[in-house]
Each structure stands twice: as structure tokens, then as C-alpha cells.
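All protein chains of the complex are present and in place, except for one that has been dropped.
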Amino acid sequence: MYHSIYDLVTGPLTWLGFGVLVLGGLFRMVSLYSLAKKKDASSIAYNKAKYGIRSILHWITPFGTLGWKENPVITVVTFVFHICLLATPIFLGAHIDLWDLNFGVSWPALPDHVADIMTVLVIAAGCFFAYRRVVDKTVAFVTTWKDWFALCVTMGPFITGFLAYHQIFNYQFMIVLHVITGIAWLLFIPFGRLSHAILGWYSRVYIASEFQGVRHAKDW
Amino acid sequence: MQNTNGWNWEPGRKVETYADCAQNSEWLEEWCVSPDGETVARVACTAPAEFALCVNGKLSENVYEKIICPKFTPDGKLVAFVSQDMEWFLSVDNEVGEEGYGFLWDSMWADGTVAAAVQQDMQYGMIVGGKIWDNLFENGNNFTLSPDGKKSAAVVQVKSLGQADIYTFQEGVFQVAVDGEALGDVFMNVWTPSFNADGSKVAAQVRETLYDYSIAVNGKAWDAKFQTVWEPRFNPKTGGVVAPVRQGGKWGMAEDGKIIWAPKYAQLWHHQFTAEGDIWAICAPEFGKFALVKNDKPFSQTAAVVYDLAVSPDGKRAAAMARGEDRMFSVLTDTGAWNGKYDMVWQPVFSADSSHTAVRVDRNGRQTVIVDGKAYGEDFDQCFDPAFSPDSSKVLIKALNGDEYIRIVADVSEFK
Partner (left out) sequence: MYNEIFDRKIEDVGLQTGIDRLTPEKIEKTVKQVLEGETGAKLKVYHDTCVRCGMCAKACHFYQSHLEPSYSPVAKIHQSIGVLIEKDGKVGPDFIYQCAQIAYTECNLCRRCVHYCPLGIDTAYMMSTMRRICHKLGVTPQYIQDTAHSHSATMNQMWVKDDEWVDSLLWQEEEARDEFPDMRIPLDVDGVDFLYSVIGPEPKFRTHLIYQAAAIFHEAGANWTMPSEPGWDNSDMAMFSGDFEMMGRLKRAHFECAQKLHVKRIVMGECGHAFRSIYDQGNRWLGWKDYPVEVVHSVEFFTELFKAGKIKMKAKHPGIATIQDPCNIIRGRGLYDHLRFLAHEVCEEIVEMAPNGEHNYCCAAGGGIINCGPPFKNVRMSGNKAKADQLKAAYDKGARTILAPCHNCHGGLEDIIHHYGIDMEIKFLGDIIYANMVKTKAVEE
């Protein structure tokens, strides 16, 4: 019973997750780009890679922009959150072992205790975000179920992974739950709030081109 | 098309300095040159608050407190507005009518008739051939004459508006008036009335609600409404009215309310009919790219901006000013763009047989005329619009160099 569930989630469902991530992501990028060409021709006509890259370099630098400077706490938390969020699943030893087992590819792994700390950081950052959504009036005012949903989906695999790794509660149950939440992560990235991970680049490059190209001003 | 019959087409050049005026004036204003190049006029300030016209170097006897907007009509009359004792007069070849007005502006000419917009006692209308409209209105604009000069029209305000009275405005306060008689329905906005050849019909752009635009012929709007429209023109063959219209965010062409060019252009305007009923226009096949278009078939050569469209007398060719992405100007024709790049290009002029095109251009502050892409070997401080002889073999160049006015008749073969 347990094994068949485990096989199901780590087999076909994981394939589904990555499939949706890649195909869904591509679909959204392509369909939105063609929609932009059709309907926003007078906007995207100004897009230039040079401006986009310059802007991205500023925005991926902590305190590299006015927005980051004026919101220092969020800046630190956001960078820690996102770096750990992306690096942990990719460089976790256990994940790399799975890639090796299934596809024969591997790359250097993070030491387990480092990955563990990073997981804790993601959870802590997530808690901070949750706290803001409740306590900070400005954020609470604009928070909807979509934001809670995005936060929960994002946190799911980290919480379950942490619990499983430390064998709190039932390990087998946790590991299945971890895989399921991980799949949910992949499934939702192309859509809704989490699509900022792939679509944010579009809006960044576009506004960068508008500001630097048309308005001769910085967008940071 | 400028009639150039009867002009002096003897090849050669005439140079004049017209120095007399300068000696007797505090300053002289811009040069105005008649179409045939035989008369040049300037407004001269002869004493503080005293102005006269300097024509071919002779100062006119009559002086005024102001002289503005001098210009030659295609048949060579010098028209200007002059003011004396708080009244304005229309001056035609230095003859001033008896009647004075509150204000005059926008002088125009058609087939021998001179007209202008007028304000008299804060009422608005037109004077045509020296006669003021019988009815004047609270406001007027978009003045025009019929091609035969017999009819005049303007957009007039027929209802008063209070301060920030947005709802009266939205019920409609404007109408077209022909010869002072308001015509047909009242609209929120009316723009650019335009007559057919015999002046029996007038078509205009109208806005019926904040969102519905149409074309009204003799004050009656088409049933069809559009997101917006541009100025209508009459088809000389069928008598139909044709205007660019915007639908679904794209531009097309409609005739009598029916779409004849499907809306697919990012822009479509400045259309002109040929005698055969073909339509030339300027279009933008896609955002930021403009081209010439004939009968809904855009030409492949594009530019960032196209303006000053001229269609040849036989209707088969067209040429226009083009501005490239490098912000330099060139000449765009139905056979492609000419090689030269300039700082400014004026409206192209076709020869009577449609085989040659002449254009006034400016490069680094020096101006000259080019014909069929080939330059005249000399440049000047300033040129004026060129013209072709009736047999299309010669080009008239009118130019200024320093204090000299130069009139040149050159053979087309002299352009290399």
C-alpha cells in the first residue's frame, strides 16, 4: 500500500509536476508574449535587452534599488527566502541522489546540515511573511486568499521536508506528503501569484525599457 | 494643381536685391513669393507701430498699425490682414475693403474667391469675396470653401454653455453652417467640413456621444458609428463620402457608412482621390511603421513618419515626405525612397505629365530643389516651392541668398 502510493507520487505524479511546470510555464510565456504582440504592440516595441539586463542586475542586488533600500527588513528576508527556496531543493543531497538514480545526472550537493539550516530559514521567512500579512495593516489590507494560498504552497514542501528529515511524526507519511506538496509547488508556479517567478522577468524587462529607453530614467 | 500657363518660362536667372525697402524700414519680415516667382513681398515696419507692405522693393503708401499673415493665393494675389484703430481689414493686393471687423484670420482661396474667418462683435462667421455671412454665431472654427469658391462652411456653436456645463455640451452644441445657415443635426462635436466638387454637399466628422463618432453629410450622420474617424472626402466618380474610421482599435476606410478597407492599420489618414476614383493615403501597416497605400494595398517601403502626400495629376504616382528612425528626412515615392537624406523636406510637386517630381529640401541650413532624386548644382539660404512648366520640361526655382532674390528657370536635364 505505502509503496504503491510512494511509487505513484514519485513516479507519474512527479512527472506530471515537472510537465506542468515546464509546459505550463512555456505556455504562459508564449501565450502572453503573443497576446502582448497583438494587444500591447505600442508598449513592447520599446523592449531592449540591454535595459532589461541592467535593471535585473540592480534588482537582484540586495539594497541595489530604492525599493530595497527603503524596505530593509523585507529586503533581507526576501533575499534569504528566495535564495534558500531555490537553492535548497536543487542542491539537496537526497534530491540529487534521485536525479542520479533516475537519469544518471548529478552535481555537487549542499552539506545536509546547511540544507537543514536553509530550510529553517525558508520556514522562518515564511512565518515572517505570514506575520506581516496579519499584523502589518498595509499588507493586511491588500491580502487575499490567493496570497495565503501562495504562501502555503511555497512553505508546504519545506515544512514537510523538515519534519521528515528530523523524523518528527511518521517518516513515511511525511515523505509522501513532502513529495505531494513539492508537486503542488511545481504545479502552481506557472499560475496565479507564484507565476511571478517566471512572468516577473517580462514586466521587469518591459518597465526597464520604458524607463531607461523612453523616459531616460532609472527604474530602480 | 498649380496652373503655370502664361508664366515666364524663358530659361535663365533673374537676380534682384530690392534694397529700397530696407533703407526706409526699421525691419523687414519674412519673404513671401508669388507662385510664378515674379512678385516678392515682405511686411515692413516703417516706424514704431507702423507697418507697410514691401512689394518688389516698393513700400506701399498705405500704412497700418499691424499687418499679419501675408500670403499669395495660387492665382498670385497678395492677401494679408491689416489692423487700424482696433479694427481688422482684409487686404488683397494692397486694396483694403471698406468694412472693418473685430478680428480676421485663416485666409483661404478657391477658384478666384478669397475668404477668411471673421469675428464681429464677439460673433463668428466668414467673409467670402468681401461679404460677411448674414448670420454669425457664438463660436466658429474649421472654416472652409468649396472647390469652386461659391460656398463656404464652418463648424458653429448654436447653443450657449455655462461654466463647466458638461451635460449641455454632451447634448450637442455644434452644427455645420453653410454660408451662415446652420444645417441638419446638432452634435457634440463637428470637425473639418469638406465640400464636394460643385459645393452641393458638405461632409464632416461628428461626435454624437462621448464614444460614437461618425460622418455627417449635410448635417445627417451615417447610421454606422465608429471609435473615431478622420476627415471625409468625396469620391469624384461616385459622389460617395469616404473617411478613415477606427474599429476595434484598428483603422480602415468606410464609404457612406460601409467598410471598404477592413480595419487592420495602426494608422490611416490623409487620403486623396484621383480623378478615376482611386484612393491614395498614408497608412501604418504596423505600430511605428508608415507607408504609402493605394486602394488598400500598402507599399512595402516604410518610414517612421510619412507626411505631405502629393498625388500626380494622372493619379498613378505619389510622393511624400518621410522621416526615418534616424530622424532624418527623405522623399518616399510609389517606386521607393530617394537616396538623399535631409534635415527637412517639403511637399513634393509633380509635373503636369506626372513624369517628374520636384522637392524643396534643407541640409545643414542650406536649401535647394531636387528633381527625381537629382540635385540642382547650387544651394541657397532659402528656397520656395518649385513649379514645373506646362510642358513639364522646365523647373522654376525661387530662392534667397543673402539679400538677393533669385528666380531660375532650369531645364529638367540640369538636375544631375
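The letters A and B name the chains in turn, as written, and every chain counts its residues from 1.
Basically, a contact is a pair of C-beta atoms (placed from the backbone, for glycine too) under 8 Å apart; a residue touches a chain by one contact, two chains touch by 3 or more.
Since we're looking at a predicted model, the values are computed, not measured.
Asker: Which one touches the absent chain: B:Ala224, B:Ala304 or B:Ala337?
Answerer: B:Ala304
Asker: Touch as defined at the start, partner being the missing chain; which of B:Gln2, B:Asn189 or B:Gln272 qualifies?
Answerer: That would be B:Asn189, which touches the missing chain.
Asker: Which one, A:Ile5, A:Ala45 or A:Ala184, makes contact with the chain that was left out?
Answerer: Answer from the full complex: A:Ala45 touches the omitted chain.
Asker: With the missing chain put back, one of B:Ala22, B:Ile68 or B:Val96 would touch it. Which one?
Answerer: From the options B:Ala22, B:Ile68 or B:Val96, the contact with the absent chain belongs to B:Ile68.
Asker: What is the set of chain B residues that contact the non-displayed chain in the whole complex?
Answerer: Spelled out for chain B, the touching residues are 26-27, 29-30, 45, 48-49, 66, 68-69, 102-103, 105-106, 117, 119, 124, 139-141, 157, 164-167, 169-170, 173-174, 188-189, 207, 210-211, 213, 227-228, 246, 248-249, 266-267, 269, 284, 287-288, 290, 304-305, 307-308, 323, 325, 327, 343-344, 346, 362, 367, 382.
Asker: Considering the entire assembly, which residues of chain A contact the chain that has been omitted?
Answerer: The missing chain touches chain A at positions 32-33, 35-36, 38-40, 42-43, 45-46, 55, 59, 65-68, 70-71, 74, 78, 132, 136-144, 147, 150, 191-193, 195-196, 199-200, 202-208, 210-211, 214-220.
Everything that follows uses one rule, which is that only the chains that are shown with their structure count from here on.
Asker: Give every residue of chain B touching chain A within the complex, in rising order.
Answerer: These residues of chain B touch chain A: 266, 286-288.
Asker: With touch defined as at the start, can you tell me which chain A residues reach chain B in the complex?
Answerer: By the definition above, chain A touches chain B via 41-42, 45.
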